[in-house]
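Here the structure is laid out as structure tokens; the discussion comes afterwards.
Removed from the display is one protein chain of the complex; every other protein chain stays in position.
Order of writing sets the labels: A, B and C. Residues in every chain begin at 1.
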Amino acid sequence: MAGNTIGTVFRVTTFGESHGAGIGAVIDGCPAGLILSIDKMQADLDRRRPGQSHITTQRKESDTVQLLSGVFNGVTTGTPISLFIPNEDQRSKDYAHIEDAFRPSHADFTYQQKYGLRDYRGGGRSSARTTAAVVAAGAIAKQLIAQHRMQIAAFVTHVGEIEMEGIQFQSLDNLQDLVTIAESNIVRCPDAQLAASMIALIESIRKEGDTIGGIITGVIKNCPVGLGEPLFDKLQADLAKAMFSINAVHGFEYGSGFAGATKKGSENNDVFFNDGERILTRTNYSGGIQGGISNGMDINFRVAFKPVATIVQAQESVNARGESVTVQGRGRHDPCVLPRAVPIVEAMAAIVIADHLLRDRGARV
Amino acid sequence: MAGNTIGTVFRVTTFGESHGAGIGAVIDGCPAGLILSIDKMQADLDRRRPGQSHITTQRKESDTVQLLSGVFNGVTTGTPISLFIPNEDQRSKDYAHIEDAFRPSHADFTYQQKYGLRDYRGGGRSSARTTAAVVAAGAIAKQLIAQHRMQIAAFVTHVGEIEMEGIQFQSLDNLQDLVTIAESNIVRCPDAQLAASMIALIESIRKEGDTIGGIITGVIKNCPVGLGEPLFDKLQADLAKAMFSINAVHGFEYGSGFAGATKKGSENNDVFFNDGERILTRTNYSGGIQGGISNGMDINFRVAFKPVATIVQAQESVNARGESVTVQGRGRHDPCVLPRAVPIVEAMAAIVIADHLLRDRGARV
Amino acid sequence: MAGNTIGTVFRVTTFGESHGAGIGAVIDGCPAGLILSIDKMQADLDRRRPGQSHITTQRKESDTVQLLSGVFNGVTTGTPISLFIPNEDQRSKDYAHIEDAFRPSHADFTYQQKYGLRDYRGGGRSSARTTAAVVAAGAIAKQLIAQHRMQIAAFVTHVGEIEMEGIQFQSLDNLQDLVTIAESNIVRCPDAQLAASMIALIESIRKEGDTIGGIITGVIKNCPVGLGEPLFDKLQADLAKAMFSINAVHGFEYGSGFAGATKKGSENNDVFFNDGERILTRTNYSGGIQGGISNGMDINFRVAFKPVATIVQAQESVNARGESVTVQGRGRHDPCVLPRAVPIVEAMAAIVIADHLLRDRGARV
Partner (left out) sequence: MAGNTIGTVFRVTTFGESHGAGIGAVIDGCPAGLILSIDKMQADLDRRRPGQSHITTQRKESDTVQLLSGVFNGVTTGTPISLFIPNEDQRSKDYAHIEDAFRPSHADFTYQQKYGLRDYRGGGRSSARTTAAVVAAGAIAKQLIAQHRMQIAAFVTHVGEIEMEGIQFQSLDNLQDLVTIAESNIVRCPDAQLAASMIALIESIRKEGDTIGGIITGVIKNCPVGLGEPLFDKLQADLAKAMFSINAVHGFEYGSGFAGATKKGSENNDVFFNDGERILTRTNYSGGIQGGISNGMDINFRVAFKPVATIVQAQESVNARGESVTVQGRGRHDPCVLPRAVPIVEAMAAIVIADHLLRDRGARV
């Protein structure tokens, strides 16, 4: 049973391959009556677009989104919204050398073994290009949850060994200042000085023909209390699943995360207090989620990306006949995927939150 | 829309509360023809059972599992398997003090807000007692995947600041030696010396009326190539979701994990080679999964648990009317949940793998 | 992939076999805050119970329902509701003669072929006894939709060739008078005279050792406008599916049904008018559903049941080894299943409506 759908009420199904006609999605379950800005969808796609700066792949794609259904006079009708992003710059011949070879740490081998054949051009369905559909769908989710004053943002906080201190989101009134800084540099780090160091590191890595990993920090502000469906569809569980569906993600933590494993309960508990308007916690080691349900505090999380697998250096491998071969990156790839992954992380988070916002409507009689 | 089911083909739905009649599950989609040992189910329940050692809660529960359907003459019939574990030692009066108060870092507040009411006795549905049903269901999944020579094991590798070096699973023929060591000490660490230190730490923490977090390392050996359903139901995504549905889990990583975020592609890539029998990788930073699909190498992962929220020390809080109150742990709780969580992690992993084993049957014509 | 769950938001999963420990269900997705009467659940079970009159099977079952979870102080908590009905009068030896033989028009052959083995005692999972769980779950759904003033009722309107004229539900203020008549006779026909004829026919059929089919007419009054989810989950589609999941059902129609196939558009269209309070249709050939969505008129439908397959007369058949055998009914069975099927039809309709009531909450922003 295939797995190209995410969400249960706000359901996103994506399709398309790196070098086919294009990439698309069907969103079923978006409520009627939402005024939908296609410009906002395009703006997020532009943040994910290849070739946006000199530290990303130079593949040329305008990634122009088309709306095929579900919207009438600019408003959602409650019927499925479909969108399509045509592929433009397909140099499929770049991939002739891997028609028969398995690139290390790519999905070539596993797709071939699972399905008995594969579209080898640019990784086919396993290409990160498929995340364009996620970003477009996420931009719809963002517009839905914006109706509830919620904000979602993500930032590059670590590249290689360069790391930014934990951001105290809860002390911020809103996320706009951070977003402004992050979006004003090409690595999308909310600390301008660190951003410069990260960019320098990525440039140096690129010259080596190598790649580098990093961490994206995400935050959801103004999430209403009550989202999340225990036992198995806890909010953190669905966020984790969504993040791990992004190519190259190898780790996810929220709230106190892995550091919490070393703590005592007396250090890690978040005590409640009433600020006169609502019930809050003095600290937020819970990361905005308790018992799988949002508690109204900022939801914060970190997503770890391994370095991109395609490197220019020659690597040993085998081919489909089991023979030894040498493979060497020739396609156009990113030295560091993090800057372009920021809108993907936001999109995934938005899809999860939109879904749980609608799911929660069934909680009470 | 509620979320008490996990899995798509091998589907587990659990029910029950800490202080109700009992805890149970329905497993729909277990294939017919599996010889089912209820003793093996009970054995795993015994590993999760409270009161099994002096470093766990002293609640007395035999956790005896009853099979209510789906098995005839000891063999599964393809109809839903239901199981029930009656509650025995319910001291509901222990919880009268929290009928109206929200315990810090528990689910009291969020359940109350989401549903408008809650079964406050022992946390009701939010109690970790519900994992008994998961362990029993997982023990069925384990028997299913054992037919394919697969092994699943989990170990306590970190308690507080005490940590065990990464285990090189791939170099082991099987997991039995590690399991034997781990199961011979009450903390379930596969290093006997570290186990003694961990036990001493937990004893000391308990005396303080405090709790401590830690990390469980899991491994799946002999997983066939091809399990996992991209895009969204990647094997690591479903494993992550399953782990984050366990109470107290705040982090998950697989393969190179968070450490991979600091690495270069040339350091982190797993090159393929042919050992004469099959295609393997020389390293396993991919953690046995590439492109969301198992590649035949050992699947390894780490699960971070925050410290248990219930502590004996008095903590400030608020009640349902928003008034300030003081709460203090009175129920019987674990100073460190890790030793009892080992079979839960294994069960969750087994459920995910069993589900994907069956899902993969649809991959080819 | 097994199929023991019905509903998407109000989800009912049943389990159990005719001669196992009992029959049960888990209802996930019932909203919190519903005051639940177990007496009403029992009352519907009593209407389905065997041995309730001399024209039903004489198997003795009290069919006493137990609530195992999801209800606290008489109110639903939003967590899964589980219920269990123990089996009491199991004469499994009655079925030794069919351990190896396939009863004509039963599920013995198909279960054996599909699963490779079967619980032959009383049909195991294929027994109509499993509908007890449906009736109990439906009684919860009924209480949920009663909050919206909706009424659901079903009646026996045909037994063999004896048929009742179409009832003009729309002209009735409520269904109570019809229900009172129907429930005052053992065949559950809302026409007392026809009921007598039907009972006489069934008595005569029983004496022949034979069985007889019939039709149940169902109605849903006061259904709000807007339930149903086109394209595929149209309200009539989900009602049809629910009814065809009942043992022995071979036909379903709503509104003008099969008779509509002979009509012209000018005869069959329902024109709209405004009665000053709301928009109605002058006729109701649409059966209360247009475009898959309820239009506020009474939803009416007919369900055709074939005669029960178990007859006392000897019939030729084959056994599992493909050899010719003779089988003859020996268990305790119904000469006409219709009277006991009335609450099953109601329950199925209630589950579908409850589900769509909750699904509709996602229709608008």
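Here, a contact is a pair of C-beta atoms (placed from the backbone, for glycine too) under 8 Å apart; a residue touches a chain by one contact, two chains touch by 3 or more.
Keep in mind that this is a model prediction, so the values were computed, not measured.
*Asks:* Just to verify: which one of B:H54, B:K207, B:R282 or B:R361 makes contact with the chain not shown?
*Replies:* For the chain that is not drawn, the touching residue is B:R361.
*Asks:* Write the list of subunit B residues that the hidden chain touches.
*Replies:* 1, 9, 29, 31-34, 76, 78, 144, 147, 358, 361-365
*Asks:* Please give every residue of subunit A in contact with the chain that is not shown.
*Replies:* Residues of subunit A in contact with the hidden chain: 1-2, 4-5, 8-9, 11, 13-17, 20-22, 24, 26, 28-29, 32-33, 66-70, 72, 75, 77-82, 84, 114-119, 124-125, 358.
*Asks:* At which residues does subunit C meet the chain that is not included here?
*Replies:* 1-6, 8-9, 14, 102, 104-107, 109-111, 113-116, 125-126, 130, 158, 160-161, 205, 208, 210-215, 225-226, 228-234, 236-245, 247, 249-258, 260-274, 279, 281, 285-287, 290-295, 304-311, 313, 315-318, 322-324, 359-360, 362-364
Just so we're on the same page, only the chains that are shown with their structure count from here on.
*Asks:* What rotation angle, rounded to the nearest 5 degrees, superposes the C-alpha atoms of subunit A onto those of its identical copy subunit C?
*Replies:* 180
*Asks:* Quick check on this structure: which chain has its C-alpha centroid closest to the centroid of all protein C-alpha atoms?
*Replies:* B
*Asks:* Note the residues in subunit A that touch 2 or more other chains, in rising order.
*Replies:* 1, 9, 362-364
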